[in-house]
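Dropping the structure in here first, questions after.
The other protein chains are all here in position, but one chain of the complex has been omitted.
A and B label the chains in the order they appear, each numbered from 1.
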Amino acid sequence: MKLSLSRITFWKATAAVFLLGGLVTTIIRFGWGLGASTNLSDMTPWGLWIGFDVVTGVGLAAGGFTLAGIVHIFHIKRFHPIVRPAILTAFLGYCLVIVGLLFDLGRPWAIWHALIYQNPHSVLFEVAMCVMTYTAVLALEFSPVVLERFRLQKILKVVKAITVPLIILGILLSMLHQSSLGSLYLIVPQKMHPYWYSPMLPVLFFVSAISVGLGMTIVESYLSARAFQKTLETPLLRDLARIMIGVLLVYFMMRGIDLFRRDALGYLLDGSFETFMLYLEVAFMLVIPLLLFNIRDWGRSRQGLFFTAFSVVLGFITNRLNVTMTSLEGYYRDNFGVSYFPGIGELAITISIVTVGFVIFALAVKYLPIFPHHEEETVLRLDSAPARATSASMHPSPASELRRH
Amino acid sequence: MVALFVILFVVTLLGVDLLIQARSKQYPIMAAAPAGKALAPERETLRIPKSVFFHPGHTWARLQDGDSLEVGIDDFVQKALGGIDRVLLPNVGDFVRQGDAVITVGHAGKQLSLVAPASGYVRAVNRDAVENPGMVSENPYRDGWLMMIEPAELARNLSMLHVAENAVTWIKDEVKRFREFLSASAAEPALVGEAMFDGGAPMAGVLEQLDDQHVHDFEQQFLR
Partner (left out) sequence: MPHAILVDLTECVGCGACRDACQQVHHFPQEECTQLDAHNFTTLRQIETAEGEEVFARQMCQHCQDPACASACLVGALEKTRDGAVTWDTDKCIGCRYCMVACPFDIPKYEWNSNNPKVRKCTMCYQERHLRADATTDSEGYVLDRSGKRVSIDGRLVTGEDRDMIVEMTTNSESKRATACSVACPMGATVFGERSALLAEAHRRLRANPDTYVQKVYGQKEVGGTSVFYLSSMPFEKLGFSTKVGTEGLPDRTWRVLEKLPDVVLTAGVALSAVYWITNRREDVRKYEEELKKQRSQQKS
């Protein structure tokens, strides 16, 4: 494992740079306001923070309710070991979304107003309520992990007793807000490109969230395997990938029918930037995963599944950013002659938030019982003396040294 | 534009990671070589899980849910063969007896038959492993399990097997014995190649370089 030192150091250094940038921006953002820290303007009021940190972020955290549903409601117990990492990511994801939101809101201290000045006609109100409640639900769903760690049996019993209603509530809330993130854009039909404006947006958002939730779970599992040797079994991941692909096929069928019914297919050959972005979305989310999954050695190896899932995640990000930004670019250009590109500060904050997510996830995996209990094993070293240059210089250990995991 | 930028950024990060990874050669991800070989990590070590019972013939058994035994081959054979690209298993429903040679694994044209670590009816076989034997070398104790047995004489069988500290001592002895076996074979160095003289990993894939007679000897001396 020491071989990987250089890589880990590299990423640590990179993370430190990003975080430093984030820190500086935080000071600017809260000291001098949004104008000083972002490229947002009166014409482009929503940018990267809403598009990525919030709309995309909530989707990427969809693994929690998907897996909880599969295991606890549909009783496909095989997947039980995946529920915890999925719920952890979800919980973390939602917390980070809220952090991102605090950066983006002009008056973050007033965020609680959503609780008292309710406007039931607002999609955003519904999203806000659901996200708040669901974050609480996730905290409860995740709490057994912490309770187990500190052996708080009594509270654990209470939480376990309400697991099922809690999970049903979680799924309902997720259904509501995952789809409503799409509904947010229903109110601007005339501003969006026909590829992405659709009365079906809520449904499409929900279905794609399910698929990316599964994808993220596979990705995390691979990454934690690499870093901590804590992971899930490959066949299990493959089954997960199979469900993911199934959901994706359904999604793209709906998408195709939707585009066809709204006569949006006519643009497919216009060579515009929007068309290119649509193709990119389809390539990442459908074509590449399908290919990878069906190549024998890839679809069955951990790495292959990782790349399959990662491609879906990329495709999903493309889709969400297309809905939130690409589809509006034409409108901004034609009406105000402006285009939006995130400022350095916006990028720094977004990257920092993602980095913080990685770090917390890593710490949690390390110190909390997230992945199934890892079997203790003895690892016998066989290589002796300075033979094979690379490995020997890294392991100057005598023959048959014992090392405990 | 923003979407494109974000995607390019993420892809770049992934690319950098793969690059560093490829240079540190920790997991040769990009080398899409034949499954079993490319995916075997850390060839220079042997893993000995604590909760696994080892048959002296280098197969293992693990108790599952109290009423079935998970069975597979151990890291030692797998390493000695240099990977697995062929797995043959008994049929579901067959009765296997402890010590009967019922499992066949192969790599690069060399084949070994291994014994059942316990007696009982075969309840399930790992089809994924048969179709994709690389899994066995990737993790012989988890994904790479081979079959499930409904044990017939569990207590008697288990008394024959090594577990925990015993297993560690036993494996260490086996490694020593294997080195001796190799140097004996090395009376004809041309057959054995230089692998074991350089003091490096004396195990990984060494059987590949032996002729069929020596492989047969190995089977008799180590796998029975």
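Everything below uses one rule, namely that a contact is a pair of C-beta atoms (placed from the backbone, for glycine too) under 8 Å apart; a residue touches a chain by one contact, two chains touch by 3 or more.
From a predicted model like this one, the values you see are computed outputs, not experimental measurements.
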Could you tell me which displayed chains border the chain that was left out of the figure? A
In the whole complex, not just what's shown, which of A:82, A:176 or A:353 touches the removed chain? A:176
In the whole complex, not just what's shown, which of A:19, A:98 or A:111 touches the removed chain? A:111
Residue among A:36, A:161, A:295 or A:363 touching the omitted chain: A:36
Please identify, in ascending order, the residues of chain A that touch the omitted chain? 30-36, 40-43, 45-46, 69, 72-75, 104-108, 110-111, 113-114, 117-128, 164, 168, 171-172, 175-176, 179-180, 183-184, 186-191, 199, 202, 335-336
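Assume only the chains that are shown with their structure count from here on.
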Within the complex, which stretch of chain A touches chain B? 3-4, 6-7, 10-11, 47-48, 51-52, 226, 233-235, 238, 273, 277, 280, 284, 296-298, 300-303, 310, 314, 317-318, 321-322, 325-326, 329, 339-342, 375-388, 390-392, 395, 400, 402
Give the list of chain B residues in touch with chain A in this complex. 1-7, 10-11, 14, 17, 20-21, 24-27, 29, 32, 34-35, 39, 44-51, 79, 128, 131-132, 134-135, 138-139, 141-143, 168, 171-172, 175, 198-203
